[in-house]
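Every protein chain but one is kept in place in this view of the complex.
The block that comes next holds chain A.
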Amino acid sequence: MADLLTVKDLTKQYQEFTLGPLSFNVPAGYILGMIGPNGAGKTTTLRLLLDMAAPTAGTVTLNGDTTPAARALARAEVGVALDTTGFPESWRVADVDSAMALFLPNWDAARFHELIDLFGVAKKTAYKKLSRGTQAKVNLAAALSHDAKLVILDEPAAGLDPIARDQLMTLLQAYIEDGQHSVILSSHITGDLARIADYLLYIVGGHQLFFGETATLLDRYVLVKGGRGKLTPELKKLGLGLRETAVGFSLMMRAEAARNLPAGLTIEPVDLDALMIYYGKEVQADAQ
């Protein structure tokens, strides 16, 4: 199983924010989901991968290439749709098509128009007159139409309605099915990520909290629930994140710590949303 992307100790130091060190890899045929609250460093990570910013330390190996110039030329094998980039305002779908064909040797115009039709994008409308969600669809169609080995998507579902989101998730799953293609997907919509991501990179406040298989991350934690009277100081100490209501509490903790709990407590599996809310809050509180 070859890695399309390997990141080792990647660090970026800004005046008021430090990202990393991050270490992760993306094997061919898998989807890596990047999760974390706003300002966690997800977009900065993607920008570092694309050499839009220079790292302070660490290495990025993209399809075997380790220098920025070599990675730049290898980008014919990378499809990108970032939240912050787009196409010139006056361009229509045909202009995007011809511009991409200019740069990308494997550009598949038929596939691009197929995706544009699937997403229901008006072909004659200028890019600037499209809604944000429709612009995102044009960006996505462009990223997925040149048989890129690695597709990098930053919040691709942010402006999409549920139907389009479902279409996108199905498309991405089909895209990696042959075992030759991979996707890096940053998203706040954890339900989507839980559904399709094989691996997760969890970043909070610039720190890498987890990288590994999605199931491993979710199996690692449980949610313990009970009435208020059951919340003892000992129990609190075991918790990684606590939420209290007028009648009871829910406490996220490591699964092994929940093995010998007193009777009367309910133990439930966590989902990604709960993990982000409980764990993220706790880490942010620690950081402050």
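The working rule: a residue touches a chain if its C-beta (ideal position, glycine included) is under 8 Å from a C-beta of that chain, and two chains touch if they have at least 3 such contacts; residues count from 1.
Here, contacts and distances are computed from a predicted model.
Participant: Which of the following names does UniProt give to the chain that is not shown: "dihydrouracil dehydrogenase (NAD(+))", "L-serine dehydratase", "ABC-2 transporter permease" or "Elongation factor P"?
Facilitator: Of the names offered in "dihydrouracil dehydrogenase (NAD(+))", "L-serine dehydratase", "ABC-2 transporter permease" or "Elongation factor P", the absent chain's UniProt record gives "ABC-2 transporter permease".
Participant: Thinking of the whole complex, not just what is shown, which of A:127, A:175, A:211 or A:279 touches the missing chain?
Facilitator: Answer from the full complex: A:127 touches the omitted chain.
Participant: Specify the residue from the set A:75, A:137 or A:230 that touches the hidden chain.
Facilitator: A:75
Participant: Check the options A:5, A:34, A:50 or A:168 and report the residue that touches the missing chain.
Facilitator: If we include the chain that is not displayed, A:50 is the one touching it.
Participant: Touching the absent chain in the whole complex: find that residue among A:89, A:234 or A:256.
Facilitator: If we include the chain that is not displayed, A:89 is the one touching it.
Participant: Considering the whole complex, not just the chains shown, which residues of chain A touch the missing one?
Facilitator: So the residues of chain A touching the unseen chain are 47, 50-54, 68-69, 72-76, 78, 80, 82, 84-91, 95, 98-99, 102-104, 127-128.
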